[in-house]
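Shown here: the complex without one of its protein chains, the others still in place.
Take a look at subunit A:
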Amino acid sequence: MIQVAGLRKSFGGKSVLAGVDLAVGQGESLCVIGQSGTGKSVLLKCILGLTTPDAGQILWQGRPLDAATRPAFLSRFGMLFQGAALFDSLTVWQNVAFRLRQRMPDAQARAIAVEKLARVGLGPETADLMPAELSGGMAKRAGLARAIADDPAVIFFDEPTTGLDPIRARRINGLIRGIVRETGATAITITHDMDSVRAIGDRVALLENGRIVWDGPVSGMDHAAPLAGFLGNTPPL
């Protein structure tokens, strides 16, 4: 469904992505792991069109993802940001229904938003709160509700458990796993939390020095030497 071939990106002469090759199939859940600064977020930004790669190709359903095809891709896309990235000036339900409000009446959009909030474990009383009134875990869940509000075919999760305590992190992992399985969406998760990988992923890819150095099923990662530093649920130094 999404294929990345020979992707390269440098910043100020420093190579961040040095020829990344990656493919994710329809309905598959891929986790990309790697140490801080290895270019995981840059890879996401290149796919989203937020950063222009120096070389390489990104394909979506077999067609190059460019200025002409990206709007169609984004219309089937949802994303949970590391810090949730809820819009400060809008209430929680307005955040969740952001895209819906552009094509349907507010009452209808609000009803869907409240339903999605319930799906992530937030009651209707949170709908009219402002993002600043939410705890970190609630903001993540509201961000997750926004990501799934329009029933996307592709969902990206950028460090979904960063900043959460282990209990909340487990809850978020469980929610993501449930949502990905229920919706059958294609998922790409950027993380260095191996609990997330085990909970969410079908496949795991290790990004190191700007390249994918290991790519395989989650069930096989315990015996993969390149992943040894990541196992034990702590990121390597």
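As a working rule, contacts are C-beta pairs under 8 Å (C-beta built on N, C-alpha and C of every residue); 3 or more make two chains touch, one makes a residue touch a chain; residues count from 1.
Definition applied: contacts and distances are computed from a predicted model.
Its UniProt record calls the unshown chain "MlaE family lipid ABC transporter permease subunit", which is the correct pick from "STAS domain-containing protein", "XdhC/CoxI family protein", "MlaE family lipid ABC transporter permease subunit" or "Heme chaperone HemW".
Within the complete assembly, A:L74 is the residue of A:M1, A:A23, A:L59 or A:L74 that touches the hidden chain. The hidden chain makes contact, of the residues A:P64, A:G83 or A:P166, with A:G83. Residues of subunit A that touch the chain left out of the display are 45, 48-50, 71, 74-75, 77-79, 81-83, 85-89, 98-99, 102, 146, 156.
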